[in-house]
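Here's a structure for you.
Every protein chain except one is present and positioned as in the full complex.
Up next is chain A:
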Amino acid sequence: MPSNKSVSDAPIVQFTNCRILRSHQLQREDLWVREGKILNPEKLFFEEKGSADIQLDCKDSIIAPGFIDVQINGGFGVDFSLATDDFKSGIDLVSQKILSHGVTSFCPTLVTSPPAVYHQVLPQISIRNGGAHGAGILGAHLEGPFISKEKKGAHPEHCLRTFEAGAFQDLLATYGSLDCVRIVTLAPEMKRSSEVIWELTKRGICVSLGHSVANLSQAEDAVQHGATFITHLFNAMLPFHHRDPGIVGLLTSDKIPAGRRVFYGMISDGIHTNPAALRIAHRAHPKGLVLVTDAIAGMGLAPGRHTLGQQVVEIDGLNTYIAGTKTLSGSVATMDTCVRHFQEATGCSAEIALEAASLHPAQLLGIEHKKGTLNYDSDADFLMLNDDLYVQATYIAGEEVWRQDALGM
C-alpha cells in the first residue's frame, strides 16, 4: 500500500517476521525504516495515514543494532598506526571488511607512535557516516603515548611521553590536531593528568584510563575530572588487590559522580582475560561492559608476522604476541566472535551480549539517541542474526550493505 506523501516521498520498508532488540528485550515486532532512520509505525498509521511500500520477510531472524567497535587498530593487513601513502584506502578497506563482522561504526585506534605519525595520519581520518562503502567512522581512539612505562604492553617504549611540562599543550603538540579524535587513553597517575583530562572532557573527547599503574584513588580522581572509560580492563593495569583494587575498583567505586557511569572495554576473545575474570567484571558492573576487539592488522589474515605501529607482532591462531615474546599485543578476534564468546562465557542472554557491543559503546560516546538502539528516529544501522548470533546481514541507514551468501563465508 502506498505511503502518505504529505510528510515524505521516501519509501517505507517494513521488516516482518523478526525479533527485534528493543527496551533490552527481544520482542516480536516489525521494524520500520524510512530515510535511513527507524520509523514509528503507530505514528505513521495515525498521523500520516501511511503504510509500508515494501515488506521484507526476515525469516524469524534476530534484528539488533549494529555493533560499535571503539578499539580497533587495523585489520586485513592495514595498520592504522602506520603513516603509509595509501592510508586512506587502508581505512576504507577495513571499514568495508568489518561490515561482515556486524560492525556498523568504529573508532580507528592508533597505538603509541612518534608525533610525526599522528601529524600525518590524523588529518587523513575523517568522521563520516557509514554506507555500502563501509562502517561509519566515529573518530579516532588515541591509545598512548601518555601511558605508563611499566604497563606499556605492546607499545614501543621509546615513543612514550609525559605531559609534565605543558599539560594539555604538550598533548596537543604531540597529536597535532584533536579535530577527529573521539577517545584518548592515558595513565592517570602521570603528573598533571587531571588538567589534561579536564581539558579533553571539555572538548567532548572521551578520556579512558589504561596502560597504567594507578591506584584506585588516582583512578577515582581521574573519573571526577571527567574520565569515563577503562581501556581493556585487567590488561595493562595493576591487578585487583583487596586493599587497593586499582583501576579495576572503579567498577564498584562509590566515588563516581552522580548521574555518570564508568564504562570498561573488554576483549572477550578467550585469551585476553580468563572467562572467570570476564564474569567477575560483568557481574560487578553489567551496565558498563563494552565489548571491543582491539584487533590488529593481522585480523582477517593468515597466521604469521604483521606490524602494529612501530612493532612486529606474531599471530598464532587467536594469539598475537610481540614477535619473540609472550607479551599480548592486540587480538585478531572479530566483533561478532567476541559477542558470541562473551555470551558463552557469562551465560548471559542474547540481549545482554548484543547490548554490550551496541548500546553500551553508544552510551559511552553519548550517541545513544541515534546509534546503538532500534528506538524510533535512531539511525537505521542494524544486523540480522541467527539464534547463535552469527551475522546474516548488515544494514546501514536502512540499506543492506552486506549479506552472508548462501554458501557461507
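Simple rule for what comes next: a contact is a pair of C-beta atoms (placed from the backbone, for glycine too) under 8 Å apart; a residue touches a chain by one contact, two chains touch by 3 or more; residues count from 1.
Just so it is clear, contacts and distances are computed from a predicted model.
**Q** If you look up the hidden chain in UniProt, what protein name do you find among "AP-4 complex subunit epsilon", "Glucosamine-6-phosphate isomerase", "Two-component response regulator" or "Translation factor GUF1 homolog, chloroplastic"?
**A** "Glucosamine-6-phosphate isomerase"
**Q** Would you indicate which residue among A:S51, A:N129, A:T307 or A:N375 is in contact with the undisplayed chain?
**A** Answer from the full complex: A:S51 touches the omitted chain.
**Q** Out of A:K43, A:H119, A:K151 or A:R403, point to the residue that touches the absent chain in the complete complex.
**A** Residue touching the chain left out of view: A:K43.
**Q** Since one chain isn't shown, list which residues of chain A touch it in the complete complex.
**A** 1, 4, 30, 41-46, 48-51
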